[in-house]
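All protein chains but one are shown at their positions in the complex.
Labels A, B and C are assigned to the chains in the order they are written; within every chain, residues are numbered from 1.
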């Protein structure tokens, strides 16, 4: 199995809610950060995919299972992998962990499914160079 | 089948992203608004559930399938139903629609699963009065 | 003095933070809602200003003085007025109040200053029809 892309962030005060933990929807913001870093670690820039290749990845399905809360100022690791890639579809899988000296703690597992579209939201095949490089991460 | 609880909102500029549509994580914020209004339409106040009954509903699972984008200033309808209620678990189902003169358009369908816990995030049974009233909506 | 435009909203769980009150940056999201409703109550649609007139209003200055916290589920009133309008500049003033049976409570007072620009962020005069109608609210 390949190594997932990793990225880190620190929980912002703005991301907490009055229960004293990170508001659940913010985990999907973190998944987006994981996706962008997945591409960057392949040598690409999602910004350039949008501008140069007119290739956008709207989310068509998103899910998350939460096993423990994230709290203000926690250091968070997002592990991102691609679990499927087809002409018009990419599927990402994420593990959200809390960095801890005595072993990282799993906070959530998530998945997102994306279509590949152009600026006008019309289906458009994912350019072959991306498909190939992504497949290489799945071996 | 019972009638779902309905609530309306208007898309905020802050909720859009540079693709010109509502950022996907914000649909989960809307689901939360749907849940709160579901309770209000049963005659309860989620705020009071937290304060008076020390009953909190953290999300343990959330998913959404997106079928069409929401755009700035769209009028949105959230339809919320409870699809399962057990001692420690409630499951909500949502339909997100765009209000349109010629028939509302389905934008997304979502589900959230919640545990019932106290302030210290310890499992705690959902008070019987809530269980009964919620079950009555499921007939 | 003219009557300010009024709009209402209810505090979302997502808008609170772990101090148990609304996170301070969210008051600026509410100001945006006030601005949009100010235009709607003049008979315009900010969405159409952007699309039909290619007229955008980026914020160049924003400030807020907070006098009392907003809390989850509070009903909030945003009062919006224009305090200055020039060829390329509009200045809005806001009062944020908590609806209360025994008299509304002032939570915050804010101001935003906006330039008028086109899609490419180049300065562009505010169309005369808007200037005139806005001035009429200032009499």
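Everything below uses one rule, namely that contacts are C-beta pairs under 8 Å (C-beta built on N, C-alpha and C of every residue); 3 or more make two chains touch, one makes a residue touch a chain.
Quick caveat, the model's predicted, so the values are computed rather than measured.
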{"item": "Touching partners, among the displayed chains, of the absent chain", "value": "A, B, C"}
{"item": "Touching residue (missing chain; options B:72, B:115 or B:130)", "value": "B:72"}
{"item": "From C:25, C:84 or C:100, residue that would touch the chain that is not displayed", "value": "C:25"}
{"item": "In chain B, positions touching the absent partner", "value": "13-14, 16-21, 23, 25, 72"}
{"item": "For chain A, residues in touch with the removed chain", "value": "12-14, 29, 32-33, 36, 45-47, 72-73"}
{"item": "Contact set of chain C toward the excluded chain (per top definition)", "value": "19, 21, 24-26, 28-29, 32, 56, 58-67, 69, 121"}
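By definition in this document, only the chains that are shown with their structure count from here on.
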{"item": "Per Cα centroids, the chain farthest from chain B", "value": "C"}
{"item": "Centrality ranking, top chain (CA atoms only)", "value": "B"}
{"item": "Rotation angle superposing chain A onto its copy chain C by C-alpha atoms, nearest 5 degrees", "value": "180"}
{"item": "Gap in Å, rounded to a whole number, between the CA centres of chain C and chain A", "value": "34"}
{"item": "Contacts with 2+ other chains: residues of chain C", "value": "13-14, 72"}
